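And now, chain A:
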Amino acid sequence: MKKVFGRPKSMKAAEFHYCPGCGHSIIHRLIAEVIDELGIQEKIIGVPPAGCAVLAYNYFDVDMGEAPHGRGAAVATGIKRSLPDRIVFSYQGDGDIAAIGTAETIHAANRGELITTIFVNNGVYGMTGGQMAPTTLVGQDSTTTPGGRRLERDGFPIDLSEMLAIAHGSVYIERTSVHSPKHIIHTKKAIKKAFKTQIEGLGFSLVEILSPCPTNWKMSPIKANEFINSTIIKNFPLKVIKDEVGKL
Partner candidate 1 sequence: MLIKTIFSGFGGQGVLMIGYVMAVSAMREGMNVTYLPAYGAEVRGGTANCTVSISDEEIASPVASSPDYVVAFNKPSLVKYEGHIKPGGTLLVNSDLVDLEPVRDDIEIFRIPAITMAKELGNEKSMNMIMLGAYSAKIKIISIDSLMNGLVEVVKAKNASRMEINRKGLEIGEQYVLKGA
Partner candidate 2 sequence: MADKLTKASIRINTELCKGCYLCKATCPENLIFVSGKLNSKGYYPANYSEEELDIEKHACKGCALCAIVCPDLAIEVYRG
């Protein structure tokens, strides 16, 4: 029998440190599969964030350069401007990209930097222990929103991808999810399209991926995926937010 599914070539043999049922490692795998399929393992440079995915460089068998919290887009900009023929991606969580690094992200998108951003939205600060994220839903519990996020105190969850779509330099932005096989398969397609957008030199591309955090949501992995399906996608609808790939 032939192996039809296994560890992608662009992933190291390391065991993931993520919690049971975490979406990060699924997303890592999808990125690695896309790298393999596009044959760009020797051309790609990744920029991992601070946060749960800070150790992403232990899993990807590609060149990786760490960015300070929130500065992924700026570090990726530097790498890409220096090496325009390489593929550069930043991997960023919601706190990283939509709170502390909002400015860097919006301006990179607006300049049309030829980078791809993988934006993992799990609505919580995982690594620091479950505090409110900019994307935490109204009413959703976190360690800094006991009793749930309150509008009058905490404001609205931020629609960063929609904001980035307004930027003239962004070309392809899609929100996907990894809560079911169907959505995982689609997410991979979106990542592939985002990388291709960069390879073709069209502009800034980003895939926002709704991802479960069973530990901090205090749910079983299965319940966490159900929560995405029943609740989160109502607040963060899955859709192509911007696609000008065909128009360019």
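With respect to how the candidates were assembled, all candidates are chains of the complex that A comes from, given by their letters.
A few points about this structure:
By definition in this document, a contact is a pair of C-beta atoms (placed from the backbone, for glycine too) under 8 Å apart; a residue touches a chain by one contact, two chains touch by 3 or more; residues count from 1.
Quick caveat, the model's predicted, so the values are computed rather than measured.
Among the chains 1 or 2 offered as candidates, the one in contact with chain A in this complex is candidate 2. Interface residues of chain A, counted against candidate 2 in their complex, comprise 1-7, 11, 15-16, 18-26, 29, 180-181, 184-185, 214, 220-222, 225.
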